[in-house]
Each structure stands twice: as structure tokens, then as C-alpha cells.
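One structure is given below, encoded as C-alpha cells.
The complex appears here minus one protein chain, its other protein chains still in place.
Going by the order they are written in, the chains are A and B; count residues from 1 in each one.
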Amino acid sequence: MRNEPNITPAQVAEHGLSEAEYQTILNVLGREPNLTELGIFSVMWSEHCSYKSSKFWLKTLPTEAPWVICGPGENAGVVDIGDGKAAIFKMESHNHPSFIEPYQGAATGVGGILRDVFTMGARPIANMNALRFGAPEDAKTRHLVAGVVAGVGGYGNCVGVPTVGGEVNFDAAYNGNILVNAMTVGLADADKIFYSAAAGIGNPVVYVGSKTGRDGIHGATMASAEFDDATEEKRPTVQVGDPFTEKLLIEACLELMGTDAIVAIQDMGAAGLTCSSVEMADKGGVGLDLDIDKVPQRETGMTPYEVMLSESQERMLMVLRPGSEDAAKAIFDKWQLDFAVVGRVTDTGRFIGRNNGAVVFDIPVRPLVDESPEYERPWVKTSAPAPLAAVTAPMDHMAALQIMLAGPDLSSRRWVWEQYDNSVMADTVRKPGGDAAIVRIHGSNRGLAITTDCTPRYCLADPHQGGAQAVAEVWRNLTAVGARPLAITDCLNFGNPERPETMGQLVGCIQGMGEACIALDFPVVSGNVSLYNETHGQAILPTPAIGGIGVLDDLEKHADLALRRTDDQIILIGETKGHLGQTIYLRQLLQRQDGPPPPVELAVERHNGDFVRGLIAAGTVDTCHDLSDGGLLVAAAEMAMAGDIGLDLNGPDDPGFWFGEDQGRYLLSVPATLVDAILQQAEKRQVPAQIIGRTGGETLTLNTCEPISLSRLRRSHEAWLPDYMNSN
Amino acid sequence: MKARVHVSYKTGVLDPQGKAIGLTLKNLGFAGIGEVRQGKLIELELAESDANKARKAVEAMCEKLLANTVIENYAIELDNE
Partner (left out) sequence: MKASVIVFPGSNCDRDIQVALANSMGGPVEMVWHGQTEMAQTDLIVLPGGFSYGDYLRCGAMSARSPIMREVVARAQQGVAVLGICNGFQILLEAGLLPGALLLNAGRNFVCRDINIRVENSQTQFTSRYEQGQILRIPVAHHDGQYFADPDTLAELQAGDRIAFRYCGSAGDESANPNGSIDDIAGIFNDRRTVLGLMPHPERAADPLHGGTDGRGLLDSLVSALS
């Protein structure tokens, strides 16, 4: 072992380790660590890699179903979608890097989640993203929106994976901490999934992709005396994405996966080479020897510490079958990517690194993973919100609708999604703008529906209801296009878990999510946690972003929200009590955020959804929209604008009826000849259903309000975001 | 006076464009090429005639707009220096 100066308490603190955690390291090693070893422990035991604050609660989430092939714990979740195919998907956060450098932060976020998916043998077929920015008035917001959107597009477009949808929200709570959550869905043969458990003593460990540079090494640890090289400029901690190399890496890996060379494979994401090798060794119950000097390096003079902790992008680690190295190398040579044998699988159970023959770290694998801290952090339950105070409509409903559709919360996101290539791969069936996107399963007549959702203001008011609502709304979005919901991935974005109030939000949301997952048969198969999203004591809204997928067995039978015919009847499915607490109506027109969020009745949710899905599958219904932000009138207006067909709506004058955000509801547009049959079926199944309007004309009409022309409504709905982005 | 601002990635920041150019030059048969880095050149016409003041102004432009100092360096050349 190389002789190094003793570790100081300051270095321990700079590595984000507590005194107790450092004591555990001493026990595990039976000696003092050197700096490289300290670095390895610090990244493995970081919140990001060890989930130390959330693990206790994450374990409570349901992760199993007959169609789940692989739940959380691997690079991504895998579900059986029939016909011998599997969908592999995950959502991940890249919040902090995107705030520092929005273009590269968002781009590398997309790159990272793509790698998680193709590592398991899937060709990525769709990207989505959930973006949350500060208030539009905040000085930084416009710059961050522009950079993040360009970065998401720049990476995904270049790699050639369509970005088929997502969310963009604004709220002052994100002023100091934006959220960039990226999701990728891939397609694989169900019997050709690749896992990360290393196996086969003596098998070669192979590094492929880009070279390793000093990207992403934490600034604080760089300041330590060991690396204080005064002649060098301050080293960067921002990773730069190279989507071109990623595209080559996808093709090379998939080509290699077509052979039988790969025993195990893992991408290098956060904590780079350290995390990937330790996880591969731990999952396989083996040891790993690495020759650090064999790692392809972009810069000269890199120390073992830097090589092990670098977060350079577009890299993978594999264990190959002995003797397959040359054939594998030929594939990576063809794609002009680096390929190097950097180590061997061993039976020692130790993770050992050598630099030019000298041992520079030697750590037992099992304790490095098993002894990682797990905290049951103190938490307090969020107190129940006070009842909603009386609400008086400030203006007539059509005037309210126009303001809402032309505001930051509900205006069209076209400016964003037109910067994303949504039709590359030529399998996109439903593009952004609907309840869920649909992509064809290549070469078949079946499809996958994909969506992301979360309503953070509900989660703030009542984490439990908010967590359940996020899952239920994803399930509803998939149902509204006719898909059978299969499973979800989650990206849990919260503030500082060391505050009991914040921890209470996390616990509440997870509990609510878990209940919804069970009630809807909708397990969590992958996910990620992002904590400490807090600046100057101001935490973000609790944001458990949910991404979900569902399957369509016949693409001819799916629904879309755009009205297709005149003289259709509009049927409202689900009960409307007129719940106005925590609605967009209150927030935007009355500047109020009070009352409880709409309650989620999971049994009703499932009952209503199954009814609607049945109608779509039977070919009876082809036009459907789920009700969410903004309520009934907003949903109806969206259907009219999308189809360019007017609507005449009738109902009570109560604002709760038109703007309430009661859950478990859908709007259907149905030819008059089918209406009676649908209403009879609904009555028989005890699903609330009522006719509330008729399609036709070029205006939106409600009771006795002044009608609005669709073209005028659309103009203001489309204008807000481009006007905002182009103003200075 | 004319100012030329050279913007380039900081040492250690991956330059994907430079990397791809290097690869292609190699494919075209050019040998002996080490690292390739691509930068930007921005030319500015300035009304200011005092070189010190001009440099200060261009520095401010670089910090505020022309370079992304999180990942880029800049160098300023004034034509009458």
C-alpha cells in the first residue's frame, strides 16, 4: 500500500462522512483508509448511491406483479409486455448539475438514463422528462428553461431516440432548485436481459466507451492537500455530454449483446468506475482486481483517486467470457470506441486497485455495501390542511377559462416539445400533447403508452393524498389512451431529509404511493431519490415524479383527446363533487392555495378507469381525455382546440363543477348513436356518467356565457410560453 | 477598435467536437495528431479607443455573455495592442 499522509477530520468532513460513518470505515478495514479509499467509501455511502435516508421507506413500496421481470436494484426495471418482449425503463434526476449548467446538466441527465436502459439489453425507444422551474418572474428562470430544453433536445435528438412527452411546471419553490427528471423506455427480448452481477473467477473486466477525464470530481475533495497542484486551473466539476459517442456506444453494446460474450454489464453513472465495479462485485458475491493504469485516460497525470471518482460520461464496464476479448474488441474498434481489459474477477471478495503494480486500495466488497449507513430519520406527519374557506367566482367561467389557458400553469408547451425530435425511429403513434404518448412496438401492431405526472401542490398540502394522486393520475393518463397500465418508475425529489418536516413529506408521499400501487396493481420497478433540494432554507415542493408505462394490444384501438366529429355527445365519467381546494382555479384566479387536495378514492379510480379502458378496447370510444389540472372546462377546451371542433357545454353554474379537480374522471366524445348504450353500461356497472355537451361549430359555448372562438382561445393558449421566452 | 475573443473549453472539460474532428482527421490518414480542441472566435467592433477601458468592457461581456465560465475560458485580443 502506498504511503500516504494520515486522514484528517477535515478531509472526512469534506467527503461528507460523519464521525460515526468514519468509525465504521475503520472497523471495516481494521486500519486507517488512505485518501483513495476514503473517496471510495464516501461516494458509495453518499445519499445518491446508498439511499441511506430513504431506504427504510422505499422498502415499503410494492415492487412485484406477475408481469414484473426485474424490480428495483438493477440499472432499470423490466416488465413483460407479451409476445416475448420486455419493456425496460427508469426515471432519474439530474437536478443540481442542471441548475449550475443547464444545457450540459440536462444533456448528461438524458445520457445517463439512456445508458441505464441499454445496459440491460434494450434499444431505447422513447424519452420523456419532467421539468420544474422557478417562478416565471424569477431572474434566472428564462435562462434555465432555455438551457435545459436545449440540452434535453440536443442529446436526445442526436442519439436518435424520440422525446415523446413530459411535463413543465413553474413555481417559486423551485427558484433555487430546479428539477430535471429524465425517463427512458427501451425494448428488449424478454429472454435476453443483461444484468450486472459479475461472475466467473478469472474472467476479464472490460472498460468501453469514452476516455476518463477529471469530470464531475467533487470540488470540496479536490481542495485537499494531496491534489493541490497550484499550476493547474481550478478543475471542472461539470460533465460535458457527448451524444455522438453515446449513439456509437448504444450500437456497439447492442451489437456485442447479440453475441454470447457478455457475462455482466453495468454503466458508469454517478460515482463512475467505483460504483459500477463495486456493484458488479457485490451482486456476484465475488472480488474484483482493477489495474488503474489500464483505464483509458483523457488527461495526463491523473491519480488513482481521480480515476476512481471521475464521472466522465459515455462509459461502461463489462465482464466478458474468457476468450471473447478479441471479438468484442473488433466491434468497439469498428465504432471507434475505447476498449481495454482493466481487471479480473477474483474469489477474494475484495475490491483491489493497482497502479503500475502497486496496490492503491484494498477494501472488502461485502461490508462496503452492507455496512453502508441506513438512517431511520426522525419525521413528523404533515398536519392536515384547514378546510377550504368559501369560494366566490371572481368572474364568469369563460373569462376564467381564457385566463387559465393563457397562463404559466396551463398554457401550451408546444415551444418546448417542438425542440424535441418526437418522430425519429418512425414508430411514434401519438406525439406530445395528449394524456400519454404512444409508440409502436417495432414491427408489430402493438404499442406502449408512456406518461409522467405529479401534482406537487397537492403533495405539499397533504403528502399522503398527493403521493397517491401522482400514481393514480399516471394510471389514468395511460387508461385514457386505452392502455393497460403495467408499472411505474419514481423520481422522489425532496428537500433536506434531516428536517423532520421534510422527512414527513417523504414518508407521507411514499405511503400514499404505496397504497395507490397496491390498489391499482401498478408496482414500482425502478426509481431514484434526490434529496437536499433546498437553498437558504427554502425547500422545493415535495415532488414524487412518477413515470408509467402501459401496453396496447391493438394500436387500431386507442383513444386520443382531439375531437374528431361534429354532433358527438360529450359524456363525463366519474363523480363531480366540485372540489376546489388546491386547484389551479384558486391558485391562478384567487391567488389562494388553501384547503385539502382532492381526495383519491382508489377503488373508484380503478372502477371508472377499467370501464373507460373497456370502451376503448371494444372500439366504442376513440376520443377520451382524463380530467386533471384545471378541471372539466379546461379538459373540454383542450379537446376542442386539439380537434379544431367547437363545443356547446351545459351544466350547473357552480365553479366547482367546471373547475373542481375531483379525481377519477374522464371526458368521452361519442357519436349520438352510441350514447344510450354507453350510459346503460355505465348504469349497470354503477359508474357515474352524464351528458354535458355536444360537439360542433367553431366556438366554445357554456350555458349563458359569451361564447369564445376556438381560434382566439388557441392563440392565447399557444402564445404564453413563446412570448415569455422571447421577452427580456 | 477591434477586439477578438477566443472562447474554448477549460482544460479537463471534454470537447466532443474536437474529439470527433481528431477521429476524422485520423480516418483521412493524417498521422501524428494529438488532442484536438475546437473553440469559437468572436470579433467585436468597439467605439472605445482606450485599450484598458476596452479590455475591461470586453471582459465584462465575456463574463456576462460570450463565455460560459462554468466550462469555458476566454482570451481577449485587441487589435492596437
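A few remarks follow.
Definition applied: a contact is a pair of C-beta atoms (placed from the backbone, for glycine too) under 8 Å apart; a residue touches a chain by one contact, two chains touch by 3 or more.
Treat the numbers as computed from the prediction; the structure is a model and nothing was measured.
The chain that is not drawn here is touched, among residues A:422, A:451, A:469 or A:588, by A:422.
Touch with the chain that is not drawn comes from one residue among A:7, A:40, A:68 or A:248, which is A:248. Remark: the omitted chain is touched by one listed residue; of A:115, A:211, A:377 or A:440 this is A:440. In the full complex, chain A makes contact with the omitted chain through residues 150, 153-154, 157-160, 242-245, 247-248, 334-336, 417-426, 428-429, 440, 555. Residues 16-17, 20-21, 23-24, 27-28, 38 are the ones on chain B that touch the missing chain.
As a working rule, only the chains that are shown with their structure count from here on.
In whole angstrom, the spacing between the mean C-alpha positions of chain A and chain B is 36. Against chain A, the residues of chain B that register as touching in their complex are 9-16, 19-20, 23, 68, 70-71, 73.
Taken together, the chain A residues at the contact with chain B in this complex read 100-101, 104, 210, 213-215, 232-233, 235-236, 238-245, 298-299, 312-313, 336.
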